[in-house]
Structure formats: structure tokens, C-alpha cells
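A single protein chain has been removed from this complex, and every other one stays in its place.
Residue numbering begins at 1 within each chain, and the chains themselves are lettered A, B and C in the order written.
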Amino acid sequence: MGGDQTNRLTSGGLIDRSAALNFRFDGKTFSGFKGDTLASALVANGVKLVGRSFKYHRPRGILTAGSEEPNALVELRSGARREANTKATTAELYEGLEAASQNRWPSLSFDVMSVNQLFAPIFVAGFYYKTFMWPAKFWEAIYEPAIRRAAGLGRAAKVSDPDHYDKAWAHCDVVIAGSGPAGLAAALAAGRSGARVILCEEDFVLGGRLLADGGTIDGLSAAEWVARTVAELSAMPDVRIMTRTTLFGVYDGGTYGAIERVNDHLPVPPEHQVRQRLWRIVAKRCVVAAGAIERPIVFAGNDTPGVMMASAMRSYINRYAATPSRRIALFTNNEDGWRTAETAIAAGLQVAAVIDARPDVSPAHRSLASKGGFPVLHGAISGVDGGKGGVRKISVALTGGARAEVEADGLAVSGGWNPAVGLTSYHRGRPKWRVDIAAFVPDGAPPGMVAAGSANGAFGLGACLREGFEAGAAAARDAGRSGNIGSMPVADDDAFSITPLWHVAGKGKAFVDQQHDVTASDVELAQREGFQSVEHLKRYTTLGMATDQGKTSNVAGLAIMAAVSGKSIPETGTTIYRPPYVPVAIGAFAGHHRDENFHATRLTPSHHWAAEQGAIFVDTGLWKRAQWYPRAGEKDWLESVTREVKAVRSGVGFCDVSTLGKIDVHGPDAGAFLDRVYINAFSSLAVGKARYGLMLREDGIVYDDGTTSRLAEDHYFLTTTTAKAGLVMQHLEFCRQVLFPELDVQLTSVSDQWAQFSIAGPKTRDLLKVIVDPAEDLSNEGFPFMGAREVGLRGGIKARLFRISFSGEMAFEISVPARYGEAMARNLMIAGKPFGVTPYGTEALGVMRIEKGHVAGPELNGTTTAGDLGLGKMMSTKKDFIGRVMAGREALVSPNRQVVVGIKPTDKARRLRSGAHIIPKGETPGPGNDQGYVTSVCFSPVLDQWIGLGLVERGRERIGEIVRAHDPLRGEDYDVELCNSVFYDPDGGRQRG
Amino acid sequence: MADFSWDVRSPLDRALVAGSYGAQGDAGVALTEIRNFDLVQVMARRGKAAEMAKAAQARFGVAAPETPKAVGTADATLIWSGPDQFLVLSRGGKHTMDSLAPVFAGSTSLSDQSHARALISVSGDKARAVLAKLSSIDLHPDVFGVGAAAATSMDHTSVTLWRGADRADGQAVFNLLVFSTFAESLWHTILDSAAEYGATIGHSEELM
Amino acid sequence: MKYSIFSLARAALSGHKNWKPTWRDAAPKDRYDVIIIGGGGHGLATAWFLASEFGIRNVAVLEKGWIGSGNAGRNTTIIRSNYGLPGNTGFYELSMKLWERMEQDLNYNAMVSQRGVLNLYHSDAQRDAFARRGNTMRINGIDAELLDQAALRKMLPFLNFDNARFPVQGGLLQRRGGTARHDAVVWGYAHAASELGVDIIQNCEVTGFTRDANGKVTGVETSRGKIGAGKVGMAVAGSSSRVAAMAGLRLPIESHVLQAFVSEAIKPLIPGVMTFGAGHFYVSQSDKGGLVFGGDIDGYNSYAQRGNLPVMEDVCEGGMALIPMIGRVRLLRQWGGIMDMSMDGTPIIDKSPVDGLYINAGWCYGGFKATPGSGFVFAHLLARDQSHKEAARFRLDRFQRGAMIDEKGQGAQPNLH
């Protein structure tokens, strides 16, 4: 059995019979044709049972032919590409497609979990809130794991997604969702008037319901009209037609989200191509022509395989030439449902009966019935006889009380149509109820968006074309396009009449939400227990929260709630609609930004040189920085770093510090400006001098620090920490543009313009003499500590030289234009060779700054004051500056604050760790005596032991005190001494020398 | 002791591999890095906008752009970079800080950006398709014509984007000034975006 | 009525026809000893503790819509007590202890699931910050473990360790952290409070305060008439500034939108709660099977209850960077809640400057985990007129005194907390 397509009609359909495709479902091989969906191919092969339900594991068949499908969910593909919960009704068939049913074990036809059906009387809505509470520990040990295993649907892949995704922007005047009659007509009108149009269609062919229901437009068959229209649109340069693309959401300012399934119709994406692409479409106007969704009627056994929406049955028969059954019964409460009887007869199928809930049917249909030789039963279905094998017999409660039975192997159901009100409701607009069609229609749509056609409740073909055409023309007009829109496509309107019927009372489970197994009695129970708000109903029963977002269940659910609580449907209201309109792969939202491409990478000017030296790099924000330069034979990072530190302290070394933020501050008021943003004065700084500055936030807490030099009367060169570079620039621009507009000052980031190197160590001057123009005086007198000026370098380029020191050694920082950065590194190696110059990384930099007691990121943690850092004296009392006032608040000047202090283990062999807490000696650690913590640590080659900085209560008054470093996380607890934070050369002689 | 040699290295020196990239067949896009240029940021001082404009007019013979535009002159391109400021882009050594300082003395602040940016030109019939993955700007010919410019972002990184003169074959040319330290990273992102169309990659010392 | 497997079985026999409403849908009386404005988790928990712990049962909870319609029903259901600063640490642990007995307290299964909360680190600096925080937790008697990469590779092999821009290096784990079923928490407190006589009044919007000659609050004006009260407490996340304004108060609070997302239900994939340390992404998997995840707030003031694409993309980028196997899992629903962001990222539980009005506000996006603790200490404040010791630092005047509790060190900029 299998590959014979027993239910494929011999002719017709939009499938390519010359292109047979083989596929596998649950391990069995079948064949279908190009143009099939997985669902239509399964129908063609007579497969009725396709899945098991969420809670009761009931056998389920295909209910719909679109993205509203609640039942026919499969695991598509395998291995790393396995996609759980894929709707068979939208999955395009391709050669070799592999799919498996889900939520069953061991097999679809024999599912052990279907025993749940025996417990159905207990497993009612919300049952789990009422039990599993005793004994307490059992919930996590037993109950919950069991529930988790049983719940869920398909299995996601357990390894990294091998496919690529990307994201793109598109701009247009009018974006149109849907390419049915309304959408195509809208595109025609907008396109003809000269508008830039984007037409999104989630299907892989254009036409919407025309593909299944046909009709006559402008005297042409629907197919001919679609072809003609698409040809006309394709000829317009500014009209873009995007098939396999769903407009899923609307965001502020006319931004729309759309997902294009670029290559999901292939086994794997071709080389260099993406699987899916996320579109952000910026449009002046949007026409929602997303159509309407046929809704079920809730009756006992309505989830039996073989029960199918009437319109879906037409889609399978007309579009795919695949018939779900041979002898069909139809249950309808409206005129439209009858089309399925017409279709069945036209396709040479048997119609067993039409059960029409309305008191009467049109004469045309009467005669159809007599021609087709089937009865028209007035009444409602009270039960369906059949199991996983599908529908066998249908019981009908006739109006007036009598009963009837109908033998059929398929049941088409039409409860009327619900306009697709998702997109129009995503800005919390609430749809309004229209009595004549017994359905909600869009209301309160986001600015610039209108619905047209059946999405707007216009169910006739003529009306769809008219509304679409007018909406398209109006949208183009609003966007300022006024070309000639030509003539409107015309078709007849077929009458639509409906007598609402939501639920047929009767014995047996009647399902409202088939995927979540929510029954009519669950809705009644929720009402009984006080969950009467629709939002409570949804949350208590999980109605409408499944992967179909309740497209086929929400309205029926609230209609039943309305009935039992004695309210009208509009009074009961709808839940809030949430994007996306269809589920969208998370990978598509990430696009290119995953793995190494998650964020951009910044490289220093000497990066590639450092890489050649075998440097180990560390991520610092977006930067890659050389962390240390290992040498052959060194056993670990500590050995390398210690070597680098010793080399600097005894000779000379250099380090690329280009990652510091660098800002040109220009203008006559530059000094006055800096006076206001720094706590200390800069207007008084002499040209050719540098000064360390500290910035506060307006709340008095330290924001950033750095060295700023005055290069000219009206030009300062400001540096920030690496971490805050961008934020400080933004802050300074705020001060300049918003707080102090009266100052004449200009700011430019020059972070990328300059390659900057720190050169440090007693032999620094010797090295510089080799590379700096001999004419330059680098002596202590000629270039004193904190001096800053431009110098020439041998070979003709100019550099900026700053005599500043982070290491505590005699040191300079030198900057050259960035494209010389790599040459600078090489030349420093050449110039320094006689002095054993050593490149050092951020670790050695950190060691030396801790030895020197300089604060950095771990101390500037956004909660410390200048006083905490021991820099309180820098706060000028002669001027106003940002943060001055709030820094004076009582708790910020309390003598009991945690302040920066040096810390070293009393046992010199001990390793000190950041994050250890400080507890007074001899006390039991507790909230009451947690006096601070270790912020930064290093192994100090100078002191030959681990040392650190910490923030400790009244630390500076307690120098010499022995306290406990308490580190339960790492199972450590040891004595440390609080000491001066400057471990190395406290009087600073070396850096001045 | 002999002088040191100071060879310049473009930030794309390592990343740029001349030749073809991505899909085979007719390349949909050409990616060219232009090297050897001077780039100076010119910012009007308080109340000096008019003076700056005058100075620019005198020096370049055209009005400096007041709106997001790129204005070509005989030997420079003036690119709007923000309110009351613009960039002067020229062949290496043409309009340097030193040569512009006297021109704008008093009315402006100048900042050298010559080494702060890399210059990449993107052209070809898929140029817009590639840029649509990187830029949120509408590059439709009617909206972003020759000479249009934008201070914008790509991949969360600031870039200066402008449309230069069309290629000889009529294809549009989009120029990107990107920050040097981001250049290699952004370059790889551009390559990823271009791969499906196929790209021809090269560099040039000749500023168009 | 008592809930249990037995009552369920009994009810099943009668076709579940005899269940009573989970809580009484009460009509307002003229006067209550205490009125709580806000029928969310915090308000209902406060009412229940007032009735059960402090013997005050003449209490009304006023809800403008349906109970749980605010952030209680719109969050990512995470519970934890892994805070690092004095004031927070003890309070959230108090809350955690109350989570651990909630089902038995309330006779309602809120599905408290201590599956662990793991904060990942990607740099030495982050590790050190977590070490500091974890030690604070341990010193306060809270469970915390610092895991290195090797341990994580065993525990969570699917994380991106090797192919990542910012490889995972380790994490801070609180095993007692986890999740709870958010709606059930609301319904559970409503059920239990109602059983003790608390009036839960839905569709009753407070429109103003009634004050006496001295300005003391004597009750509220509502869409269902005036209601008198001895004391009025507000627990109205998302409306704090608007309600406070009715009493002439300005608060150190801005309202921002936080988005959250849920995927289609899939079979168990992710064991506990994890947060990405190199981007804005956190995730857990619900009992129903959906991945529940979120990231940073959109960053601008908003009462619109919906966000925009850039943050949605940012969150998914973080997700893919951390767990690249979720690429083909589909995002099912996106929503937004209003976060009342305080100026230091820490809540305010205090008497207001207006006599008779008590404030419970400024929970930022951390309100859910605090639900029982917040209810308990707010009930304590309302009943005893003094702060519970674990809430003593949540005073309103801390900003004047400079005693902020700023876990993130971002200062007075709410969108950075």
C-alpha cells in the first residue's frame, strides 16, 4: 500500500502531474505531485489519521487546508533540521520530504497515552490546580516531570540549527497582506496609480480562495483573471510580489514584520542562500486582505478523523484534485457551505446528505439535492460514529425531535466565516460584532491600515474585488500617488445567509479547541467556577493558546461562554490579539546575528601584529584585546603575565591602549565646558599639560575617569575608559546640546583616528630617544611628568606624546594616526630591542594598576562616590559641576561607607580571590557583619604574593587590621590584612623620575 | 640610527581578498575598498555657520551641504555629517588638516578623521538588495538619488552613506565610510549579505 | 471548598456540576478596614496575609478589570532570591520561603517548580561580580553555587561554548529558583483570601481618594461608588504614578514596556531558567512545553502594552547566540507589560506622605518573584504601621538620603535598570 494516491482525482487541480514526488510519513513511503502540500498529498493517499491531541491523545485528522490548522501537526525533516509542530496544511511537498506524526508513543495508531481518555472525567479544565499538592515534594519529583513529558507536542532538534537566516528592510507606499480577489484588486489599483506596492502572500501561489472556489471575473475564469492580473502587476517596476511570505505583525510608525520562507520548499537551502528572511517593511499604508477563516460547529465527535471544514474539502478537491472521502455528508448553518455539495457532485463524489441547521434552504439547493439524489436534513449533528479509522456514521437530531442517521466516510462542516482580524487588532483595537454575518469584523485598526474583502466581512466575490480595489486606490492616494487606476474588476455577488449555530448539545466530547482538547463542557465549567472574563476563560481552559492561536476556536468558545453566562457575544468580547499572525522561527528574528556574528568585533590598530606574536585575546566589550603574550616554555598565563610585569618594572614594555575612548573637545569654551563635566578644574590646565579627571553622574556617583590634555588654547584631547567610551560621548553631547547650550564647544570622537600605546618602564626614555626625532627634548625638564605635546618621529610622521603613567613607572603614552598603528608596534620592537622591550597585555596592565592602587571598572561600579575611591579631595569647591549637589547627600558622605583599601592575605602563599567578602575576625559571617568585598586581585611580582583592592566599611581607618576573607562559594576562608591601596612606590618617585 | 619606515595599513588590509566571492556566475555586486584619502571633519562654531559657509564656498567653489547631501567638487567631496558640520573627503595629501586649518580659522573646529574610517563602495544591480540587509534607509532611486547622503547605522555601527556618480554602465554606486576599528567586522557582514548574489571584490588607491 | 484529588474524583461523578466559584465575586460594601487597590498578585497576596496572618478580614481588593489582568498575568513566571545588595537579599529570600509553602498555604496548586535559575557569565569581570553576589547569598543563608565551564558542559551541553562571540565560561546557580504558574498564583490567593472573607471586587476602577479635613485618606471613589476605608494600600503596577497622582503625589518612577515571548509547545528541551550574560535573553520552558523568554525593556516610557521589533530581534539574537538549537522553534506569541521602573531599580514599600495611603510600587520587571513576600511585608506595614524588617530599606525617602539600592549601578535612569 502507500504510493498509489488512491484518493487522487483523475483530472483537475493545480498540481503538476508530470512531477511526481516521493515522501515519507511515519516511515511509510507515499507519492504526491508538485503543487501539493503535505496535507493534500496525505489526503490523496487516503491517510485520515495524522496526529494525536494534546491532552487526551485522541486520534485526529486534517481539519483545514491552511495556516489555521489545529490538528495536522508533524515533525518535518530530521536531525538538526527537525521542525516540530509543522502544519501539514502549509508544508509544501518536495522530493524526499520526511515527516512524522507527534505526541504519540509508540505509534500513531497505537498510542499508550490515549489511556488519558479514561481519566478524561478527571482531566477537566484546570484540574491540575486542584490537586498534585500532597505530599509537597511529590510535585517536582513525580507529578510535574510526568506532566512535562506528556505535554508539549513535537520534538525540537537538539543540535545547532545548520541553516542561515537573514533580515532585510523594504520600503513602499502600500503593503498588502493576501493575494485573494481583494488583495489582487488592491494591488492593481495601487500599482496602476503609480504607488510602490509590496504584495505578501503566505501561500506559494497567488489567488487565495479563488484557487479552490473559482468564479467568474470580468468574464474570465478565476484562473485566467489571476494569470492576467499577475502578469499586469509583474510588469510594474515598483510592484513587488512576495509569495511564501506572511505579514505577521504591525509595529509603530508603519513598520510591518513579514517572514519569507525562501527555501522551505526545498530539502535544504542552496549554497549561499538562507532558509528564511525576516522583512521589516516600512509602508505608508497597509491593506489587509487576509481573507476569512471558516469556523467549525461544536458537536459531539466533531474531532473524529474525516470531519473537515467544508471550504477545506473544496480546496482538496478543486485545488489539489484529492478527495478526503468518497461519500460526503455536509453540516452547515449557512449558504456558503453548500458549495461543498456542489463541488462534490461536480467531482463525481457521492453526497450522503446535507444537514442544514437553518429552517429553510434556497430553491437552487433544493433542486441540487434532488438532482444529486441526497436528502436535506433540517437539524443538527448529535454524534459521530467512528474512531481512528475515520467517520462511519452520523446521528442527526432533526428539527422537531426526530432522529436520523447518515452513512458517510467524510463530514464537511461549515459554521460560517470569521474575518481574519489579527493584524487589525494588534494595537489593541477590538473587533466589532456584525449580526448579519454573525462574525467579528475589524475595528480600531492601527493608523494607516484598512481591511478589505472577506477580511472585512465582505463575503461575496464581487464585494471582495470592489473593496480591495477601492482600498488599494485610497491607500495609493493617501501616499500621494494619483495615476489612472483604470477599471475595477467585476464579478457577481453570491448571497450569504447564516443562522448562527455554535454548539450542539449532546452526549460525548464536543471540542471547541481541538489542539488543546478544550471541550464545550470545559467552557461551562470555567463559567461555573467564576472564570467568566474571556481572558480568564482562555487562561483557565487554555482555549485558543495552541499553535493555531485559536483561529478556529476562539469565537466558538466565547459564543458558548456568552450563552452559559446569559450575555451577548459582543458583551462577552474577544481576548486581546497577539502577534505574530503565524508562528515564526526564532532563527529568523536573529538572522545573521548568531555564533561569532552575534555582535560586531572591534580590532585595535596593532591587532594583526599582536596575533602574529601569538597573543591571547580577551573580549572587552566589543573589542578583542591582547591579554598576554605567551612564550615557549611558559607553563601558564600567570608565568607569562609575571614575566611581562617584571620586564616593564625593570626595563621597558609597551601595550596597545587604543581602546580608550578619545574625544576632541574644541572651541573657545572648551575649558569651561570641562569644568562642568569633571569634578576638578580644566580651564586652569596649561597648554601642553595633561590632567587626570573624574566625572560624576548627576546623582553624585562616579561615572567615568580618564586623562585629558590641553593641546591648544581651544583644543582639549579627552580620554575615557574603554567601557564607557560611547556613553561618555553621548553624555558630553547631552551636556553640550541640552544642559549648556550657551557654551561654544564642539565634540568629535577620534577613538578610531589614533593608535595609542603605553610605553612604560625605567628604560622608556632610552627607547623613545631612538624613535623620536632627536631634536625633541625628552628630559625630565624638557618633558616633565603630565606633559603632553606633538613630536616628530624618525621617518617623518608626527605623533602625540603624553607623559602619563598607569603602571607607576616612568612612562609615556604615544599616539599616531591609526593606519600607522601596526608600523608603530613593529618600530617599538626595533627601537626597544637593545633594551629588551617587551609587549604586554591587559593582564599585566591590570597587575600594575592594582600594585599602584589605581581604581578601574571593578571599583567604578556605579555605586561608588569620589570619596569611596579616595578621590574626594579632587572635588572642586570653587565651581559647579555635574553631580556636585547630590554627592552631598547624607548616606553618600556617611563615615561608615565601604571605601577602597588594599588587601593582602596574611599567609603570603594564599591566593586572594575577587568576590570574597570581608568579615571581622572572630565573628560568624552574617548579614550584620558583611563589611565589604574584594574588588580586584592580582599576583604581584613585586611583593611576590597575591594582593588586591577592596571596598570595605571605614577601610581607610582600619589599615593594618586583620580581617577574614570569607568565600563560601569557593569554600575558602582566610585572614587578610587591610593595607594602603598603593602597594608600589607610594610616593610616586618612579613615574616622576 | 636609520629612520623608521611607516607603511600605512588599511584596516581592511587583511580581510579584503580580491577576486570573486559567493555565488558563481555573473556577480551581482562589486565591493571596492578605496584607500589613500584624507578626511577632515569641519564643525561651525557658535554663531559661525555663515562664516563657515563662506569659507567653504571660497575654498571649494561650491556651497557646503546644509542638508544630507554629498557635493562633488574638482578635487574633493563635501559630505554632510550633521547640523552645521561636514566632512571633506579628498585624495591623500590633497585637503589635509594643515591645508584646511587656515581656510577655516576662527569659524570652525577641525578634526582629522583620515585614519578613523575605511571607505567602501558598493555597486552593481544587486547593490540595493545587499544594502537592504544592512541599512534601514530607503535607497529607491526616486528617494536616494545621486548625491544623496545619510549619517546612519549599519549593524549597530555608525556609517556615513552617500550615493556617488553612477558607474559607466549606469549602475548606482553607494559609498560607505565606516569606523576603522569596526571595518573588518562590518566587511564580513557585507560579504555574508552579498554571498547569494555573488560579489567581485577589489581595492583601489583612486578616489572616484 | 477544599481542593484535592478526592474532591476532583467526587466532582467527576456528578459531571463537575457542583464546583463553586474559585472566589466570591463580591459587591462593594460601604466601608472596609483596609482597601487594597489592585487585584494583581501583590494586592491579593496582601489581602490574604492581612486576613490570615494579621487577623484583619474586613478587607476589599478593588480591581478595575479582571483579577490578574496586569503584570501578574503577563510575565515570565520566574522566581528567585539571588540578589546581592542589603535590603534586597533578605527580602527576596523571605519571598522564596513563602513560595515554598504556597500550595499548602492556599490549597491551590500554583505549580511552584524549583528547577533552578542559572545566570551565565562570559568574562572574568562577570565571574567576579557573580562571586560577590553568590557569597552575599550564602552569607544570608541562601543557596548559591558558582559553576565553571566544565560543569556547565555536563549540565547543559547545548549551550554555545565554542562557536560563540562571547563563549559561556560559567554561571551562578540558585537551585531553589525556578518558576510558578503565574495565573494560578493570582487565583490561588483570590481563592484563599475569599475563603477568609476578603471581598474581591472586579470591574471596580478607583477614580479618586476621599480625604478628611486634615487630608487623611478616608476612602476611595470608584466606578462603583464611594467606598470608605480605615487605610488604603495601592499595589497597582503599571498605574502607580496615575493612582498616586490622584492623591497629589509624584513618584520616583517611570513606566516602561517589557516584552515577553512564548514559543510553540515542544517536548522538554530546557531544564531550568537561564539568563544570558552577554546579551539580553532569559528563558525557561513551561509545563505546557512553550519556551517562555524575554530580554531587555524597549527603553522608552510607555503605557501601550506592546513593544517594537528592534527589541524582539535583540532578544532572539541573544537566544540564538546562547542556544543555537532553538533556531527552528517558532515564536508563537509576543506581548508587552507596563513596568513601573523605580529610579534605582528597587521597589518602594512605605507609608506615603499622605496620611492613610500606603504605597507598594516600583517593582521594575521583578515583581512576580516578589509576590508572596511583597504581600506579607505590605500587610505587615498596613497592619502594624511600621515596615517589616526585611522591607526596612524600601523606604520612599531613600532617594533624598542617598541610600539607593542600585543592583545594576546605573543610577537614576530607569531604562538602564
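Rule of thumb we're sticking to: a residue touches a chain if its C-beta (ideal position, glycine included) is under 8 Å from a C-beta of that chain, and two chains touch if they have at least 3 such contacts.
We take it that contacts and distances are computed from a predicted model.
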item	value
Protein that the absent chain corresponds to, by UniProt name, given "Multisubunit sodium/proton antiporter MrpF subunit", "Sulfur oxidation c-type cytochrome SoxX", "Formate dehydrogenase major subunit" or "Sarcosine oxidase subunit delta"	"Sarcosine oxidase subunit delta"
Options B:G61, B:P83 or B:G202, residue touching the unrepresented chain	B:P83
Option from A:G253, A:G633 or A:G960 whose C-beta touches the chain left out	A:G253
Touch criterion as defined above, residue of A:A100, A:A473 or A:M886 at the omitted chain	A:M886
Per the touch definition above, residue among B:P68, B:G124 or B:G164 touching the missing chain	B:P68
Touching the absent chain when the full complex is considered, from C:T22, C:S241, C:S286 or C:T371	C:S241
Hidden partner interface residues of subunit C, rising order	241-242, 250-255, 299-304, 308, 310, 343, 399-400, 412-415
Positions on subunit A contacted by the hidden chain, ascending	251-255, 280, 282, 427, 447, 698-699, 726, 730, 733-734, 736-741, 744, 880, 884-886, 888-889
Where the unshown chain meets subunit B, residue by residue	43-50, 52, 67-68, 81-84, 136-137, 150-153, 156, 158
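One rule holds for everything that comes next: only the chains that are shown with their structure count from here on.
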item	value
Arrangement of touching chains [line / ring / star / complete / other]	line
For subunit B paired with subunit C, centre-to-centre distance based on mean C-alpha positions, whole Å	50
Inter-centroid spacing, subunit B versus subunit A (mean Cα positions, whole Å)	32
Chain centre separation (subunit A, subunit C; CA means) in Å	23
Contacts with two or more other chains, residues of subunit B listed in rising order	none
Of all residues in subunit A, the ones touching two or more other chains	167, 280, 597, 599, 601
Touch list for subunit C against partner subunit A, complex	3-5, 7-9, 12-13, 15-17, 19-23, 25, 65-66, 68-69, 73, 86, 89-90, 101, 103-104, 107-115, 122-123, 125, 127-136, 138-140, 144-146, 158, 160, 163-166, 181, 183-184, 187-188, 202, 263-269, 278-279, 285, 287-289, 304-306, 308-309, 312-313, 315-321, 324-335, 398, 400-404, 406, 408-412
Subunit C partner contacts - residues on subunit A that touch it in the complex	54, 81-85, 121-122, 124, 127-134, 136, 139-140, 144, 147-149, 151-161, 163, 165, 167, 249, 251-252, 255, 257, 278, 280, 426-428, 521, 525, 528-531, 533, 535-536, 539-540, 542, 545-547, 549, 576, 578-580, 583-587, 589-591, 593-599, 601, 618-619, 697-701, 857-858, 861-863, 886, 889-893, 913-917, 925-927, 930, 933, 935, 966-970
Subunit A-touching residues of subunit B, taken from the complex the two chains share	1, 3-11, 13-14, 22-23, 41, 43, 45-47, 85, 109-117, 129, 132-133, 135-138, 140, 143, 155-157, 179-182, 184-186, 188-189, 192-193, 195-196
